[in-house]
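Here the complex is missing a single protein chain, while all its other protein chains stay put.
For reference, chains read A and B in written order, and residue numbers begin at 1 within each chain.
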Amino acid sequence: MITYIFVFLAVLAVASALAMVISKNTVNSALFLVLNMVSLAGLFLLLKAQFLAVIQILVYAGAIMVLFLFVIMLLNVEDEESLFSRFRVKYFVAFLVGIAVFSQLLYSIGSFSEMLPEVAPEMTEAGTVEAVGEVLYSQYLLPFHIIALLLTAAVNGALMIAQHKIKPGASND
Amino acid sequence: MEPVTTTSYIVLGIALFMLLNSAALAVYAERRVAAFIQNRWGPNRVGPYGLFQPIADVVKLLLKEDVTPARGFKTIHAIAPMIPVFTALMTVAVIPFGDGLYATDINSGVLYILAINSLGVYGITLGGWASNSKYSLLGGLRAAAQMISYELPMGLAVASCILFAGSLSFIDVVNSQEVWWNVIRNPIAAVIFIVTAFAEANRTPFDLPEAEHELVGGYHTEYSSMKFGMFFLAEYMHVVVGSMLITTFFFGGYHLPFAGLWLPEMGVTAKAILDVSVFVLKTVFFAFLFIWVRWTIPRFKYNQVMKLGWKRLLPISIFNFLGLAVIVYFWHHYIA
């Protein structure tokens, strides 16, 4: 049963990733990315990381991608031409590089294949909110505070960059 | 996580069925209550007291022509109305309706609710965008901005309830309110949660996304037939789900006031009947509150909505959360 779920989610994730890269319309790309993230959240659940699965939906699908959609709709970006409409050397090279990296990664995974363990039995406890929180607020307290600072800095930076400065005297249209 | 039992399936089935029906009832109730408030009769022709009016509405919607904008995006236009319905239906999976009457007890149930809730914005935004109309697009963008802004105070208000429960599971949240309801321990967060629940359900005074005098019909301007019906259904399901969440988080769920102090031991069946009827009564009251407010308070302006969200509710909820955290910490370590 778990194998079937894994195959389904994996195919969904890869298909939506490919569709995201290929589709001409930016909004469609964003929606396929949302689908990809939801299927990844399902995979996290298979790995018994419940907290991260929910957080993945909450942060990525619920906040970041809504922001992306908001910007795309606001800018009203036009459709691009299809990737397959005309052959370019650039695409071919990019594809080759991608295949090369993928085969390297597969090779390195394959050579360690024997040494890797199964899902640890204690994992059913380790992925819960309590377990994650306990480690996060004791061992990783300093990084957690730094992340908070980083987020504050990012919000300020975004405001500074995106703020529309109205020059005095210029017509404000 | 505990194994899924037959009880879970039965509870889930009944809950989904009742939620769908309650949306229809809410439509009827809205029209009758509106009529009562405005001193007129309301629908009273179809069936006794007009009770079959929702069925007539649905039949009318089904028989109408399904119009799709010619320059719009047909697939997204068709998918968009389903998303809010799905997200509303998914919430009942974790809400406890009585002692032991719940579909599933997820260890991070509260986060699950917030996550599902945050997905609901896609339906409205995409529906507005796919219609290829300026009114729809404006409505959709307004909805996105409004729902993102009000998620933050909502999350913080919920977090301050979690402080008392000490767990993200709904069962623990409800059981922690057996004696003291959260509305008594934490009234500020209760008010904030009710306001944000109104905003998340896009109800008056926060129905900016469909403000008819400026945006025609808002995000569902270009929708007709059953696609519009889905948006309509989703809005009333969100009213019901919002009432359930207000009940669960702040008004003791299925517990009577101070039930832990005076309620005698009862048999399983009697307790289950009492629990469910208490829960349903509270939910009905808050659904009535939703309708009552809609026909009493005028709509905000858009800048007022944003100002209320970011400058009032968010700071208040943050300080409320911090203060409560300090109090709970000292209570647990020095007094109790």
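A few notes on this one:
Please note the rule applied: contacts are C-beta pairs under 8 Å (C-beta built on N, C-alpha and C of every residue); 3 or more make two chains touch, one makes a residue touch a chain.
Criterion: contacts and distances are computed from a predicted model.
Hidden from the displayed complex is a chain whose UniProt protein name, among "DRTGG domain-containing protein", "ATP-binding protein", "Nitrogenase iron-iron protein delta chain" or "NADH-quinone oxidoreductase subunit K", is "NADH-quinone oxidoreductase subunit K". In the full assembly, the chain not pictured is in contact with A, by the touch criterion defined above. Across the interface with the omitted chain, subunit A contributes residues 2-3, 6, 10, 13-14, 17-18, 20-21, 26, 29-30, 33, 36-37, 40, 43-44, 46-49, 51-52, 55-56, 59-60, 63-64, 67-68, 71-72, 74-75, 77, 80, 83, 90-91, 93-95, 97-99, 101-102, 105-106, 109-110, 113, 116-123, 126-127, 131-132, 135-136, 140, 143, 147, 150-151, 153-155, 157-159, 161-162, 164.
The criterion applied here is as follows: only the chains that are shown with their structure count from here on.
As a whole-number value, the distance joining the C-alpha centres of subunit A and subunit B reads 29 Å. The touching residues of subunit B, counted against subunit A in their complex, run 1, 73, 76, 106-108, 111-112, 114-116, 118-119, 121-122, 125-126, 129, 137, 140-141, 144-145, 148, 151, 168. Within the complex formed with subunit B, the residues of subunit A that make contact are 25, 27-28, 31, 34, 50-51, 54-55, 57-58, 61-63, 66-67, 69-70, 73-74, 124, 128-130.
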